[in-house]
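Have a look at the structure that comes next, please.
Other chains dropped; remaining ones untouched in position.
Chain nomenclature is as follows: A and B, assigned in order of appearance, with residue numbering initiated at 1 for each chain independently.
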Amino acid sequence: MPFIQFDGPELTKEKKAELVAKLTQASSEVLEIPEQAFQILIKENSMDNIGAGGKLLSERHQ
Amino acid sequence: MPFIQFDGPELTKEKKAELVAKLTQASSEVLEIPEQAFQILIKENSMDNIGAGGKLLSERHQ
């Protein structure tokens, strides 16, 4: 605790490591809770599985 | 905002597009919020990863 779930696009392992490091550091600073307490789940999603404004992102970006 | 997460079976891209369109339209009508504001995540799950009544769906449907 705390837990962060991040739903975004597919990412390289390097980007995931950078994201986890920066989200943890930022959250730790704001909440004044040690970085050790934070856990993060990265969920990678296809553009076919995300809708915005009634359309799939894979259709909006065509 | 608002956000909808839909956890269901695997779907074709056509079904995903239809689902996003209809869920967004229905939600927009009920909440009287423009369709542009809605975001939807579709999560596809294997029948091996869903349990109901203590059994996997893949076992119940055999």
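Rule of thumb we're sticking to: a contact is a pair of C-beta atoms (placed from the backbone, for glycine too) under 8 Å apart; a residue touches a chain by one contact, two chains touch by 3 or more.
Small disclaimer: the values here were computed from a predicted structure and weren't measured.
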| item | value |
| --- | --- |
| Whole-complex copies, counting every chain including the 2 in place | 6 |
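Going forward, only the chains that are shown with their structure count from here on.
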| item | value |
| --- | --- |
| Between subunit A and subunit B, centroid-to-centroid distance (C-alpha), Å | 20 |
| Subunit B to subunit A touching residues, read off their complex | 13, 16-17, 19-21, 23-25, 28, 35-44 |
| Subunit A residues touching subunit B - in the complex, by the definition given at the top | 7, 45, 48-56, 58-59 |
